[in-house]
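Note that one protein chain is taken out, while the other chains of the complex remain in position.
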Amino acid sequence: MRSNRIGLLFVAPFLLPFLIFVVYPLLRSVWFSLHKWDLLGTEKAFVGVGNYRLLAADPFFWSALRNTLLFTFMAVPALVITGLALALVLERPLRLYAGLRAVFFASSVFSVSVVTLIWQVVLDPRRGLLAKAVEVDVLSNRWLAMPAIVVTTVWWGVGFPMVLFLAGLQQIPRAVYEAAQLDHASRWAVLRRITLPALARTTLLVVVMEFIMQFQIFGQVLLLTGGGPSSSTRVLVMYLYESAFRDWQLGYASAVANLLFIAMAVASFFQLRLGAPREAT
Amino acid sequence: MADLVLTDVEKHYGDVAALRGVSLDVESGDFVAFVGPSGCGKSTLLRSIAGLESITSGEIRIGGERADLKAPGDRGVAMVFQAFALYPHMTARENLAFGLRNIGLPKDEIARRIGEAARILKIEPLLERRPGAMSGGQRQRIAIGRAIVKEPKLFLFDEPLSSLDAALRVEMRSEIVRLHQRLGSTMVYVTHDQVEAMTMATHIVVLNAGRVEQVGTPLELYRSPCNVFVARFLGSPPMNVLPAEVEKNGGARAELRAADATIAVDRAIPVGTRLFVGVRPEDLHLADDGPFRGEVQVVERLGHRSLVHLSRGDQTLVAECPGDVPVHVGEQIAVAPRERSFHLFDEAGLAIGGG
Partner (left out) sequence: MGKKLRPVPVEVIAITLVAVLWMLPMLWITALSLQPNRALLRATPLIPTQVTGENYARLFAVSEVPRWLLNSAIVALAITLLTLILSSLAGYAFARIAFPGRKAVFALVMAGMMIPEQALLLPWHEMFASTHLHNTHAALVLPRISGAFGVFLMTQFFKGIPREIEEAAELDNAGRFRTFITIMLPLARPALTTLGIFTFLGAWNDFFWPMVSATRTEMYTITIGLASLQGNFAQSEGLGFLMATVIFASLPVIVLYVIFQRHIVRGVAGGLGA
């Protein structure tokens, strides 16, 4: 018989960095969060759950959470609905549509700095693409900054939900549509009674995945508004970033990071539960 | 070429026994078929011989050498898999050469062996092709070629024809038999198809629930099955088996009653004994005065023969008649057995000699 222990040898090259750069840091992060830990090295004291208590009483934290949720609740539906609409229209096997699908997906491959540079120029009040039509400085406007970030995000990331919906649409058997045609169903009836219900599972999965991604928004805010105007776009990850690398409060920032981790882990768990049975269908 | 000896081979998966005390002698040069219903352990037994499964206890000897402790590659066996298991990214030649390179055979020896196998199997034109560009039958030949070039002591076949279509299956069947005759190697062949076993093998091993039910030549097994299971497993349509009771015992002759018919057997059995009587469909023929009467349920007309299903109460009999038969569904008919064509089994299903 072959010895199975050799399996450990195959796994070891991955497991080593995994333990060093994932498992250990995770424990370390918990450790940090229980300390008042100044990254500049002057101060390190055990404070127990003190950082979490501070966090609960910190209005900036709550405001960051509120901004994050505000962004998420705008961006996720926008992404899901736009992605679904594009998928429904572009599903048909036309050569032109294959090209258009490629166009809508293309921006997904850019980095956040490319995307934000483009949109910063587009939204520029003096020389931007919309400068003649809109005379406001969108990114410095308390009410328009966040929607502008949402628009940027949708432009950047709509390809992902679109492709998932296209995949979901392809799983609907042709015969169902043919049966509906024999039943004299109108296009609208087919969409409402057949297509959309068949996409229910995909939609739920897309919503959860987008929630996980968008909740972690950081780059667009940092590069487009820097959290402003007057903190109206300061989101959680940005708050974490500033606590750690501007204020150098490692313990406090770790507490934020750990809360974020728990929230994301719960959502991911939900996603895995959703994703698993989907493979069977 | 070598013989294969299994002694008390057991294989357990946790509490489940897949093989229970399998002992077997396969002589050098034999073509042995393992048959049995799915889950009977025939594949497990073959894979245990190959070394792809470890056995829980017992001993496997190939050519006199203890094999069950060796690695699969060191046992001197070659295997042809059900789905062929060719390496899809290699040409046929590379497929054949892979195992030979791994044991460090010199290049010219590898070339010689591949050349010879290719000639035997007529696969020379395929050697530079990949499996993806071949038909099922061609892949089958490459898979057999991969076994031949190893010049193994023992060939193992794991249902190798089940992924081919019906016509090709018949063709490959005789091709494998010819190959066996030409190479004279010991071959072990797993199949669930009793026709394959009957037509190809020199010996058949019938397995059921992890046990060997009976071993013998195809005709031995067909003529004298040792129990009801073997009797019904070999032969298509299967043997008719009816519960019966002895009514009279007259010295060397007994009369029994089965399915409302009285039949006589040349054997002394105490009155009142309950047993099973078996008769093969081809041993029944239409006869107005036959002992088995019943209503025709179905007639399957196959051209060269017809299968007549008749029922009497809750008993059903199948009679196989040559050519066409002038009977209709719903008609009352009678069938009679040929002389001395009965198989008798005791209440536990074990054969007690023919009658």
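Read from first to last, the chains carry the letters A and B; within each, the first residue is number 1.
One rule holds for everything that comes next: contacts are C-beta pairs under 8 Å (C-beta built on N, C-alpha and C of every residue); 3 or more make two chains touch, one makes a residue touch a chain.
Since the structure is predicted, the reported quantities are computational estimates derived from the model, not experimental observations.
K.L.:
Looking at the whole complex, which visible chains does the left-out chain touch?
P.N.:
A, B
K.L.:
Looking at B:A18, B:M79, B:M134 or B:V212, which makes contact with the chain not pictured?
P.N.:
Hidden-chain contact among the options goes to B:M79.
K.L.:
From the list A:L34, A:L199 or A:V237, which touches the chain that is not on show?
P.N.:
Result: among the candidates, A:V237 touches the missing chain.
K.L.:
With the full complex in mind, choose from A:F46, A:W143 or A:F245 the residue touching the hidden chain.
P.N.:
The missing chain is touched by A:F245.
K.L.:
Looking at A:F18, A:W62 or A:W143, which residue reaches the missing chain?
P.N.:
A:F18
K.L.:
Residues on chain A that touch the omitted chain in the whole complex?
P.N.:
Counting only chain A, the missing chain is touched by 2, 4-8, 10-11, 13-15, 17-18, 20-26, 28-29, 32, 39, 89-90, 92, 94, 96-97, 100-107, 109-114, 116-122, 124, 126-129, 131, 155, 159-160, 163-164, 166-167, 178, 181, 187, 205, 209, 216, 218-219, 223, 237, 240-241, 244-245, 250, 253-254, 257-258, 260-261, 264-265, 268-269, 272, 275, 278-279.
K.L.:
By the contact definition given up top, give the residues of chain B that touch the hidden chain.
P.N.:
50-52, 71-74, 77-79, 81-89, 98-99, 102-103, 146
Keep in mind that, in the parts below, only the chains that are shown with their structure count from here on.
K.L.:
Distance from the CA centroid of chain A to that of chain B, rounded to the nearest Å?
P.N.:
Taking the average C-alpha coordinate of chain A and of chain B, the gap between them is 60 Å.
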